[in-house]
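Take this structure first; my questions come after.
Only one protein chain is missing from this complex, and each of the others stays in its spot.
Think of it as A and B in the order they're written, each chain with its own count starting at 1.
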Amino acid sequence: MGDVFSNLLTGFQNALTLTNIGFGFLGVFIGTLVGVIPGIGPINAIALLIPLSFGLDPVTGLILLTGVYYGSMYGGSTTSILVRTPGEVASIVTTLDGYEMARQGRAGPALSTAAIGSFIAGTLALVGLMFLAPVIAKAAYYFGSAEYFLLIILAMSMISSLSTGSALKGYISVFIGLAVATVGIDPQSGINRFTFGITNLLDGIDFILFSIALFAIPEALSNIGKKKLETKMQIQKIKGSLWMNREDWKRSIGPYGRGSVLGFLIGALPGIGPSLASFMSYAMEKKISKHPEKFGKGAIEGVSGPEAANNAGVGGALVPLFTLGIPGSATTALLLYVFMMYGLQPGPGMFETNSTLIWAIIASMYVGNVILLLLNLPLVGLFASLLKIPLVPLFVGVLAFSVLGVYSINFNSFDLILLFIFGLVGYGMQYFNIPLAPAVMALVLGGLMEENFRRTMNISNGNIFVFFERPVSIALIIVIVLVVIVPGILSIMKKRRQKNASAEEGINIS
Amino acid sequence: MNRKASLLWSVLAVITLLLSACNGGNSPSSSNDNGEYNAKKQAVELVAPADPGSGWDTTARAIAQTLEKEKLINFPLQVLNEPGATGAVSLSQLVTQHKGDDLKLSITSTPILSNYYYGNSEYSYKDVTMIARLITEYYVIVVPTDSPFQTLDDLLQAINDDPANIALGAAGDDRLPFALIVHESGGDAKKVKFIDYPNGGGDIANALLNGDLDAGISGVSEFRGQIEAGNFRALAVTSKERLKGSVSEIPTVIEQGIDVEFGNWRAIMGPPGMSETAIKYWEDIIKTTLESETFQQFAENNQWDITYLVGDEFQEYLKQSDSDIKTGLEITGQIE
């Protein structure tokens, strides 16, 4: 343990120079600005700025790029909260309560809790990375495709928590998302599905395109398509302080802690972790809350928890990278590429073989994390005041930004047409009060679910009992039963009892 | 914003607009006025037909950066990402919209061959100007260290005895070299239980470690770390001769009596109808680029094998590679 501290100390000594901190600020600043543009998430932001980091000294370059990374992650949450446009998978759930808070005039506290939650979770995750990495990495050995599949089923069963209205409409939304997920070439079989001979559809429907089309376009349309235009966004005056009040803090502390732990653990599962972390945290917070009915209507817990989980997931994703040499997500793969530029040799046991560099990376990530907080808390006011822009320019600007974001995914005109088509779908769904978030989440999970199920079946030659053969999969099945089936039966029983009771009490109602 | 400021902004905007109108208007053209390439010093575009951070993108950016750092060209060069369908989207644009354009280059590799056979692309390597091969990556077949299989032969024997018993992980076309090996050793490649991992080496490594897979095949760089750390045992590499460095212990497939050599090459190509001047120019520049210290450093960091090849030899090589891929697709039952 003493080792860890002395290593970290050296890491910080290397990281904390005036130049480095300067570049850290620059990185976070650019990252935040770029991250605000939908479509340019952390992956593109880093890729775009890699050339800028050439010619810098390794630690400085690392600090710049990790700053960009953190900044762009946070930028994505900002647009989720302000204009309901998530920049990446992790901030889908932030749109639910974050945007609702903004409409109630509480954009400031929403942005603050996102920044503070990210910071706390980032800190905890890096501590976890330092001390728990080897243990958690070993645990990952127990997760095969069967366990992945069950975990995704667990997540799917929680999708309903994303919507508030009718269950039937929630299911329709889920199936729309699942249907969209099946478009494209099916890698396992090599068969093209729903591509109609169009080359551009072979890769499937891009998640970012779909979420911009479903969230940003309908919201902009319904705001500027009203019979009578309001000049300002339909929000109440910004209430009270821009900062979080005592009650906000009280309600956020728990979600910060739970989100950090959950995000870190789930994030450590290569391949599926990073897209699940924030979503699972949202579902959990809603499940354990005493006021689940407040979720989706501006509950601060629905922002604090997922934002913390999201950032802790980043630290978690570094566990398999540093201990097993396995990048767990597209973003971690890109981070690995960046680390390799600075001489990191990928592979298991990087902690031993590349210890100086690893500790420098951890220290620079921490510095990036601190700078994010320092830079963004003062900016909360500025961002929140963006909502004071008159309604027409604001939402016309959102439309223009959406097109720009979709253009920068694949740089082709076909995607723009897709944006229009799915924008219409989204507008229709919104018109018929079909919730949007389940469709987007189902698109993310659908592909993973099918992939892992078919993989499991192929490996076991079609033996369905394979799900009951390993300890972790059995444990997951038990959790699914406890979380899904038992509450379902209980609520049916409750309803029946109420029905009976009301039937006995007053027949004269009808 | 007060009125004065808005006025200032609009004036600024107009000026910017005029400026950008002046230096714009660079319509692409072949520009060998007097036998000199790009005499007008127009910007050249180098396309990476995939996302930022991917293998193709890395290659394109490494070349662009070397050209800039070593001052090998006296005109600007931009890297453009055109992702979609493993290059098929970008290829179609190159062939149909940039015919005879000397100022357009693109990175390409083996999917240009297989996409054509899958029917995902109307065009193949014959429809473009293949300029030079840049680098090659070879495949390695690995098993977990505690696996009973000590040699490639052990593995092939087990697959032959009971193919349903051995799960072999591969990403997409990475199946092909293994299928060729099985086929060449007398087995039936259709029966091999390939499990697909579209995201490649990292996921396969994970599945080997968590017990899902019995064996895996991927590019050497993807598994090198695990091999060095003693987590995986490498059974064979698909290069002609043994590789250098820490993986020099791994025997080749050919050494083990099976005549299969299979490399995943990356090359640079231009649109159809590129001028001789342009081809010659880039052949020379690419040679210097690959030999420069800057690029060598890139190659070492990314574990690439520089295998520069141009002209007739390159065409011959492509023909061979094309026929290998076709055979691989046939014996796995993916095409008739």
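One rule holds in what follows: a residue touches a chain if its C-beta (ideal position, glycine included) is under 8 Å from a C-beta of that chain, and two chains touch if they have at least 3 such contacts.
Here is the rule we use: contacts and distances are computed from a predicted model.
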*Would you mind picking the UniProt name of the chain not drawn here, from "Regulatory protease", "Tripartite tricarboxylate transporter TctB family protein", "Xanthine and Co dehydrogenase maturation factor" or "Molybdopterin-dependent oxidoreductase"?*
"Tripartite tricarboxylate transporter TctB family protein"
*Consider the whole complex, including the chain that is not shown, and state which of A:12, A:29, A:142 or A:175 touches that chain.*
A:175
*Among A:138, A:226, A:250 or A:388, residue touching the chain not depicted*: A:226
*Footprint of the hidden chain on chain A, which residues?*
34, 48, 51, 168-169, 171-172, 175-176, 178-179, 182, 186, 188-191, 193-194, 221-222, 224-229, 392-393, 396-397, 399-400, 403-404, 407-408, 413, 416-417, 419-420, 423-424, 427-428, 430-434, 446, 450, 453-454, 457-458, 461-462
_Sites on chain B contacted by the missing partner chain, in the whole complex_ = 6, 9-10, 13-14, 16-17, 20-21, 24-25, 78-80, 163-164, 190-194, 332-334
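By our rule, only the chains that are shown with their structure count from here on.
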*CA centre of chain A versus CA centre of chain B: separation in Å?*
31
_If we count contacts the way the header does, which residues on chain B are in touch with chain A in the complex?_
51-53, 57-58, 61, 65, 80-85, 88-89, 92, 118, 120-121, 164, 167, 172, 193, 195-196, 198-199, 202-203, 205-207, 209-213, 224-226, 228-229, 231, 301-302, 334
*chain A residues within the chain B interface of the complex*: 43-44, 46-48, 50-51, 54, 140-145, 185, 187-188, 190, 192, 199-200, 202-203, 270-271, 320, 324-328, 330, 333-334, 337, 340-341, 343, 345-349, 409-412, 451, 455, 458-459, 461
